[in-house]
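A protein chain is absent from this complex, but the other protein chains hold their places.
Chain naming follows the written order as A, B and C, and within any one chain the residues start at number 1.
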Amino acid sequence: MSLAEVSLFDTVKKQFLFKVKANIDFYSSLITMQVFGIFFAFAGISYGSTSGWLSVTIHYYSVDAVIAFTVFWGFVTGVTILTKQYTDTDFIFITNRVSSTLSNILFLAATSLLGSVTAMLSKYLLLFASLYIFNEHIVLGDIMSAGDFLFGTAIAFLYVFLSCAVGYLIGTLVQINRIFIILIPALIIGSLILDGIQGRLPFVLKIYEFYFYESSVVLFILKTILTSAFCYIASLVILNRMEVRK
Amino acid sequence: MSVIECRNLSKKFFGGKTALNNLTVSIEENKITGLIGRNGAGKTTLLKIIAGFLKESSGEVTVFSERPYNSLKVSANSIFIDDQMTYTPALQLYDLLIEADRFYPNFNMTLAKGLFEYFAFDPKYYHKRLSKGQKSTFNAIIGIAARCPLTIFDEPTTGMDEGVRKDFYRALLKDYIEFPRTIIISSHHLNEIEDLIEDILLIKDGRTYLHLPITEFKEYAIAIKGKKDTVLDWIKGKEIFYEQYAGVDTMYAVVKNDYTEKEFEKARMAGLEISSVRSNDLCVYLTNKSRGGIDDVFSGSQPV
Amino acid sequence: MAIFHADDTRPIYVQIAEWLETEILNGNFQSNEKVYSQYQLAEMYNINPATAAKGLNLLVEEKILYKKRGLGMFVTESAKELIMEKRRTHVLTRLIRDVVLEARRLNISDNELVEMIKNVQKEEGEE
Partner (left out) sequence: MSILSFSFPFILIVILAGVWLVVFTVKKYFPAKATHWMLLIYTSVLLLAAVFVLFGIKGTEVVGNKSGDEKGEAVRIQGEIHDAIEQGKMPDIDKKFISAEKSFKLDASVLKIDSDWEGQNPYIVIERSAEIGQQVKVRIYSLTVQEVEGYALTKAINPPNIKMSGNLLLFSKPSFQEFKYAIFGEEFPINQFKYERRDGGGGYSLAEEYVIFVQIPDDLQIDEGDGVYINYLN
């Protein structure tokens, strides 16, 4: 019997399409997270004052919450996609660790993109509600322009994707040993305490600033893409050594 | 040509449990091999190493001349069916068939559909809601229809009822005749698969105990019954697999069959009854830890 | 290899060989006619084709069948003869062995046994 020669590319493609169909739980969690974020944004901060003849209510909206929730979703998804339930499903059909990881990355990228587009679009939902439901005057220099929308989506995507990558690496570590579930938060809290005692700027904050205070677009793209790449490569190196369907 | 080669293959698990211990075996192309062994003999571990899921601790293993661990080539040309298969809960049974068809190059969708309808599966049902037997049946359909050059069934009939088992084995045989491939079936019920298989691979304590054609295995041992002294005299120096005593001095023994026809004549003349041993019983005798079996436990622990 | 007399435990390939012999005896297969392939037999008996092949090879060894490369197995000219001859000797040997064993259990001497056989022959002849 002649053996089938399958290419990695072909397998990754098949597996990606399979995951788009199979991993629908992640869409549900994405929507749940974003709807939650939108409610947060609606509730928002409201400020009102009334003098004898003037009543002013100012309603602050921001989709930052939606984006932040999406970033968090990315992290959780990155971790979850490596749990036994999902990897076992992978290995029912043709795959190896490389194709499994590559198709995971593609899936995470695709859903991150979806997530960042919907997160940015949710601004229009807020605008809609503000205009037509709450009859508010919108105080704005400009409605988000097409350019801003695309740019913002791209940057939001990089954040979500980075978060997925970090989640993926942590998910990998957790697959090696459950102890990391406790160890990683412990390390973070420990470093916070230690930095606090020594009066330094907390390490975690430095990481935060590293990405969130970067004002050069090019540097930001480099930072996020390189970090993501590092996380995925490290995961792959580890996963290559790990047994499946134990 | 051999499809699978294992040389001094060992597998130690984290925590020190040795599942395979210097196992050497070679499985030839397009044969159906029955992998037999007691619980914990290392059957599943061996199969999972062959399928590339687990990594060998030492020794050498090749499948299609390639180390199976993490090999895309092995994955593409083999399928591993067991009762632990978890499919994505998002897809319905029929969609799972479509996915399998998309992945496996030789997948025979007509056959899969035919079996799917024969076993009266609901296309819109979900795998995790199936009963144990139905799950096994569905997995078996995938396993047969995938037509992988290396098809591995690890206890495929778990939970199936008698009729379904028969249907499954017959379907497998028919498709094998039409599309020969290397098949390994593990089971602890040899009698179920003895007609189906060509070779038997018996493993015990993580090693190959026997690997030979099933037709030879059936003549591998004989049973002798008669007066204890006569029997003992006759089996002296032979490899004894099993012995049992009944009545005052009747003895039943199973020994390795390397007697000549003349010797059998003589034995009969001496009043010994000679018979063949059922393959399944022989497996049990061969893989028992002690020669006497469960009775030893009771005879050894007389109340004081 | 029919050393085991309990028929139900005889290897399946032996049973297949015997069944084919019967088919030939009954005239279902004539000389130089093609018999079932190992795959047809495997399907009919629900067994592994290799086992079925062993049954066929048994008959080839006994010159009841001959192989044509790439075409299959065919019945030899002398097949019927050979089968009848085999069955004759086979059945007779078995019966005689049973008689001898039973006689021994009943403590009948060899001479007595021979005498008994002669008597039977005489009775048969008179009728």
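One rule holds for everything that comes next: a contact is a pair of C-beta atoms (placed from the backbone, for glycine too) under 8 Å apart; a residue touches a chain by one contact, two chains touch by 3 or more.
Note that the structure is predicted; figures quoted are calculated from it, not measured.
The hidden chain makes contact, of the residues A:S55, A:N177 or A:Q198, with A:S55. Touch with the chain that is not drawn comes from one residue among A:F16, A:F91, A:F161 or A:F220, which is A:F220. Residue-level contact of chain A with the missing chain is found at 21, 24-25, 27-28, 31, 34-35, 47, 49, 51-64, 67, 118, 120-128, 130-132, 134-141, 143-149, 151-153, 155-156, 159, 212-217, 220.
Keep this in mind: only the chains that are shown with their structure count from here on.
Chain A and chain C have CA centres that are 77 Å apart. Distance between chain A and chain B, defined via averaged C-alpha coordinates, is recorded as 47 Å. Chain A contributes residues 1, 3-6, 8, 11, 14, 17-18, 21-25, 85, 88-89, 91-99, 240-241, 243-246 to its touches with chain B in the complex.
Chain C makes touch with chain B in their complex at residues 1, 3-4, 6, 9-13, 39, 42-43, 45-51, 54, 97, 101, 104-105.
On chain B, the positions that touch chain A within their shared complex are 29-30, 48, 52-55, 64, 70-73, 75-77, 80, 84-88, 90-91, 95, 99-100, 102-106, 149, 180-181.
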